[in-house]
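Below are the structure tokens for one structure; questions will follow.
Shown here: the complex without one of its protein chains, the others still in place.
Then we have chain A:
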Amino acid sequence: MTALRRLTGVGLAAWFLLPLVPLVLWAAADVWRAPAALPQQWGSSGWSAAAAAGGWAAAGRSLGLAAVVAVLGTLLGAAAAAALDGGRLRAPRTITALLLAPVALPPLAVALGLDVLLLRLGVPAPVGVVAVLTVAALPYTTYALRVALAGMDRGYAEEARLLGATPAVVWRRVRLPLLAPAVATAALLAFLVGWSDYVVTLTVGGGQLVTLPLLLGSAASGVGDEPTVAALALSAVLPPLAAALLVARLARGRTG
């Protein structure tokens, strides 16, 4: 049993980490020609090229976009989850289905359709991108918070009431702290939606909002400057990984 589990663990790790190996090698290579197993010449030319191509500014825009989507997506998701949990909605199933719909729809079709609509309405491109991505993040945030709310023992809130806390104080002092890990998870998911989006930023944004994925896309479609592409790709992979580890730590710290 343990042997099987260990094997699965190693397999999963390989599945996730192996694709990163060539990226790491390319990002640290100046020259690496075809038959060689390792780069002929190590260096950081990829990173300087990425910086020169506007990597820092793109990373900043990505971070800003992801942060805004995380905040808006979590707030709206919390509102939706609270409304669904309250049991006072008329058609909770229909509303749940609508909220989860963005996961089911092909993003490119939605983005192209919305692009036309938003252009006609005269909505500024960055606002449109934020709006569409927030809706795309809602299924994840609503789901994460809905599960947490449903799993929350109402005994805690009732006990707090009897100990003298008004409903508002119960929310601030009892419910939110109990929900903190779920809120962090929801925010992380929404952050990832904003951080890793390519299609919506490209179509709805109309090239005005150059984020890291857009820069990476254009670099990758150009002629083989692999070190630059690898450097940009790693920059796109590492922040979410760090954020995920942070959230996992936070969630673990809470259970003690």
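Methods note: contacts are C-beta pairs under 8 Å (C-beta built on N, C-alpha and C of every residue); 3 or more make two chains touch, one makes a residue touch a chain; residues count from 1.
Note that contacts and distances are computed from a predicted model.
Trainee: What protein name does the UniProt record of the undisplayed chain give, "Anti-sigma factor antagonist", "Carrier domain-containing protein", "Electron transfer flavoprotein alpha subunit" or "ABC transporter ATP-binding protein"?
Mentor: Cross-referencing UniProt, the chain left out corresponds to "ABC transporter ATP-binding protein".
Trainee: For the chain left off this view, which of A:L4, A:A91 or A:L162 is in contact with it?
Mentor: Checking each option in A:L4, A:A91 or A:L162, the one touching the absent chain turns out to be A:L162.
Trainee: Extract the touching residues of chain A with respect to the undisplayed chain.
Mentor: 153, 155-156, 158-166, 169, 173-174, 177-178, 180, 254-256
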